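All protein chains of the complex are present and in place, except for one that has been dropped.
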Amino acid sequence: MTDAELHARAVSVAARAYAPYSEYHVGAVALMRDGTVLEGVNVENAAYPLGVCAERTLLSGAVVAGFRPGDVEVVAITASPCGGCRQWLYEFKVERVVFPSGGELVARTTAELLPDAWDDL
Amino acid sequence: MTDAELHARAVSVAARAYAPYSEYHVGAVALMRDGTVLEGVNVENAAYPLGVCAERTLLSGAVVAGFRPGDVEVVAITASPCGGCRQWLYEFKVERVVFPSGGELVARTTAELLPDAWDDL
Amino acid sequence: MTDAELHARAVSVAARAYAPYSEYHVGAVALMRDGTVLEGVNVENAAYPLGVCAERTLLSGAVVAGFRPGDVEVVAITASPCGGCRQWLYEFKVERVVFPSGGELVARTTAELLPDAWDDL
Partner (left out) sequence: MTDAELHARAVSVAARAYAPYSEYHVGAVALMRDGTVLEGVNVENAAYPLGVCAERTLLSGAVVAGFRPGDVEVVAITASPCGGCRQWLYEFKVERVVFPSGGELVARTTAELLPDAWDDL
């Protein structure tokens, strides 16, 4: 799948978000190195700080399925990742992160998304 | 599946946790009203506050799969849920929560786990 | 200060909350064992899960000021604490938690707020 196809699928997946508080639906899709495609959406909570972003439901789903950091080739998201999710993308050593920015679809490394990263991995 | 069987499966699932920082592996299993069984594990991050507990990877996985609050009958966990996860179990209107406490397996409602709950749902 | 006075002060403090996303302003006040009174408010973030509740800004402020778990006698809040904050109140061994519930001001222990608590302290 191309980056554009992965992003299109993330847009489609976003409809399943549970976001009754913000009504801001986010979708994320991962292409694993073995070809598997996984999905994530944001899941909010009435106590806002307890919610979980789409990138984190995606990557935690990957762990539940048996994957580990290093197994993810691409993550495509319907929006630029928040800082917290950048730290997860970094932890999982995702090779390429695809999202819309400035009106176009961009691809970034986690080092580009989190420059001068604190490194305790 | 009985509560004991669901708990036994949660124990087995815990092996897939990504918990390199605490080395504390937690597993959680949900029995949905339609009979589906789903799994969750804790996923930690080098920046500890960004981690996600097993109950939340479980329930966010349920949302990704198309389920909604009200669809979960039982959640069985390898340990007593933290307060943050109790708020999630409450949001998802889980009917029965099963976990070890005081040396035995107990079953609790979310109202029992979160008395005097703040209600903004 | 009485519980009602502490609660009244929490109501007053809530005006300082930074809650542009939910517009739900929460205030919290702690009476320390040495007589010091401390304040907290919720602080939200555009990425909702990164926000911090009033009870947690309150207790983290206490730590910055040099206090430790066991030093807090009462925490009064303008609303029932979410599960995540109950876990903090439990960690800090707060003796009494005061908040409105069912139309009156109630006082609870952390054991009452978090029954069957997971104990790794």
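Chains: A, B and C, in written order; residue numbering restarts at 1 for each.
In this text, contacts are C-beta pairs under 8 Å (C-beta built on N, C-alpha and C of every residue); 3 or more make two chains touch, one makes a residue touch a chain.
Fair warning: this is a prediction, and the values are worked out from it, not measured in the lab.
The residue touching the chain not shown here, chosen from C:52, C:94 or C:113, is C:52. Residues of subunit C in touch with the missing chain: 13, 16-18, 39-41, 43, 45-47, 50, 52, 56-61, 63-64, 66, 68-69, 84, 87-88, 91, 118, 120-121.
Residues 24, 79-88, 90, 99, 101-102, 106, 108, 112-120 of subunit A touch the missing chain (whole complex, contact as defined above).
In the full complex, subunit B touches the omitted chain through residues 21-22, 44, 46-53, 82-84.
One rule holds in what follows: only the chains that are shown with their structure count from here on.
Inter-chain centre distance (subunit A to subunit B, centres taken as mean C-alpha positions): 22 Å. Centroids built from CA atoms put subunit C at 33 Å from subunit A.
Shared contact sites, meaning residues of subunit B that touch two or more other chains, fall at 84, 87-88, 118, 120.
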